[in-house]
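Heads up, this is only part of the complex; the chains shown haven't been moved.
Which chain is which? They are A, B and C, in the order written, and residues in each are numbered from 1.
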Amino acid sequence: MPASIPLLLLLALAVMVVVHVVVPKTRPILWKVSAALGLVMLGLLMYLGMFYAPPEAFMSNVGRILYVHVPYIWMAFIAFLMNVGCAFAYLMKKSWVTDALAESSAEVGVLFGAVGVAMGSIWARPTWGVWWDWDPRLISTTVMLLSYVGYLALRSFTEDPERRATWSAAVGILSGVSLPITYYSVRWWNSLHQVQSSTASVDKTMGSVLLWGLVTLLCFLFPFIVKRYEIARARQTAAMELPPLEAPRPEAA
Amino acid sequence: MSALAVEAIDISKRFGARWAISRLSFSLAQGRSLLLTGHNGSGKTTLLRIISTAAFPTAGTLKVLGFDSKKERDSLRPSVALVSHASFHYEDLTAAQNLLLSAKFLGVKDPASSVKELLERMGLSSRADSAVRQFSAGMRKRLAIARLLMKAPKVALLDEPFGELDPAGSLQMEQLIRDLQAQGTSVVLATHLIEQGLSLTQERLHLEGGRKVSPT
Amino acid sequence: MTPKISLLTAAWLVLKKDWQIEWRTRARLTALIFFSGATLLLFSFAMGPDVTSLRAHAHGYLWLGLLFASVLSLGESFRIESENQALTGLVLTPVEPRAIFIGKVLGNASMLFALSLVLLPITIGLYDVDLTRVPHLLLLVLFLGTLGISAPGTVYSAISANARARDVMLPLLLFPVLVPLLLAAASATKLTFQPDPQDQLGSWLKLLIAFDLIYLSVGFLVFPKIAEED
């Protein structure tokens, strides 16, 4: 798959999220549109994946799980990239918006990544005969997920919002180093697992079904992130209100 | 118009869901000193920590010596010093080593001799080579004061400086405060010994639940 | 007003202070040596008595031992700073946080590097490996690896020194980040123990250097934000 596609997806997500945050009017609509579109596309994806695409060369029909496995993990990648971006933005200029976005993207990323890995694992059972194998791609993906689990644990163990925000931005950036590593791990440590396929190595129709799956899941990723973001914002503003100018009367003691 | 040593504009500080300082505004002219009083838990230590740039206001602006305490902390820090409940010492270094370290960081000229002089002055020279871990409460306080004197700040923040000091130390502390004031240092003094405090300062700020009230 | 002493002088003072404390208590390095020695021993127990398999995996055991020791060492290094809020004291003195970072990283790295040197004879004794093939490269790998552990380790131990449940927080944050570095270090070490027909050692070393540079610069950027309340 050309490297530009994931970047385009990231860009699309970023634009939608920025629109959602900046233009209040779009807030109630945009995510619904996206989710609805996603549902429709998912229906089609089922059809395309099950019947339209040719069976995978080595793995026959089980291989069709590919069309959701890869998109899920890619969505996790995109969400983590967004997290790193927000972490940088937060350290440059403090803003509760980027902090909340960082929180939601990490959490949603872990969720999507976990589903993707679970699917890979389900896939591994019939093809490799085990649930899990010692393979750089699998390990680096899992380790990447673990580092974001650590990120989330730190967030939940820190009560003070300011500290939480700066600490987790720092941890987010350091965890972000695992993204390129995961991406390149297949080349560094020679791998059992598929390397990134190029258009050459993958059947045309398979590639387009995969692309369809990616866009479908992006349509789900967006509402997850903004909904989680709104929850984070609501928690923040509840904690953020200034105390009243005058001391409350009855509490004179 | 004289410059302001401290100027708080509507500052608040939150811990978790509780406001330790609420919408506080006050100012203190350079060279004048402030007495900070209030019940236990009224926010004195928190306020001093904020002025010292160990903590920052959740909302509002604090200017110390004209510098914004949050944005211009680097310019401000060489000129303020704090003695508080936490003493900032390394427990496993000796008193002399702790002071010497500060002196070197501060770029003091001839650090060794000024360390010696300060230890002498605070009555610690016989214990200069004991680890701080072995110090009594009062000796720790004395060492913290020595560290503040080493810095010779323009704004000195003293959080219950008389606590744990013996009567002689207490008298000496009063004298030190007067000496600092004579050099033009603004002292912010938080203490429960109100008479003693009043005799050393020109202004007073009484806190109640993190708000400024007039003392009763 | 600019600080009166340079960044490097300040970093040197921080480093010297750490060595001073270590020298006074003298406990840390000794205990670390015994700890990782015991760890190496336990590995050989747990893996059974198969000598060739032990030898084949010696590089892995060595780095695992160093990793677990580093968690203890880093934790201790910031326990010192959180007693009496000494780190806040440094920042208020003022000492530039970046100087603190450099000093602390070098302090931690020197401790771990010293430890790794002591572990080498133990590795020979327990796993019967041959260290004399390219000793200078082995030292280089150990140096780069321990430096690479210390850079993110310093950032994370500064965070977890103030977090709840700090003893357990540090490894949780640190391990996932270190895995790639460890892998590279262990692979490189393997090629100094065993023949390296395909001449891969060089590329592992490059990877290690790249990791070190990335971690050091990210740490350098990030540390000032976490050394103080913000």
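Note that a contact is a pair of C-beta atoms (placed from the backbone, for glycine too) under 8 Å apart; a residue touches a chain by one contact, two chains touch by 3 or more.
Remember, it's a predicted structure, so these values are computed and weren't measured experimentally.
Written in terms of the labels on the displayed chains, the full complex in this file has the makeup A x1, B x2, C x2.
We adopt the following convention: only the chains that are shown with their structure count from here on.
Comparing the centres of all chains, each the average of its CA atoms, the largest separation from chain A belongs to B. Across the two candidate interfaces, A-B and B-C, the one carrying more C-beta contacts is B-C. Distance from each chain's C-alpha mean to the overall C-alpha mean is smallest for C.
Inter-chain centre distance (chain A to chain C, centres taken as mean C-alpha positions): 31 Å. Separating the centre of chain A from that of chain B, both taken as means of CA atoms, is a distance of 48 Å. Annotation for chain B: no residues touch two or more other chains. Of all residues in chain C, those touching 2 or more other chains are 229-230, listed in ascending order. Within the complex, the chain C residues that touch chain A are 152, 155-156, 159, 162-165, 169, 172-173, 175-177, 179-180, 183, 207, 214-215, 218-219, 221-223, 225-226, 229-230. Per the touch definition, chain A reaches chain B in the complex via residues 159-160, 162, 239, 242-245, 247, 251. Contact residues of chain B toward chain C in the complex are 52-56, 74-75, 77-82, 86-93, 97, 101-102, 104-107, 131, 151.
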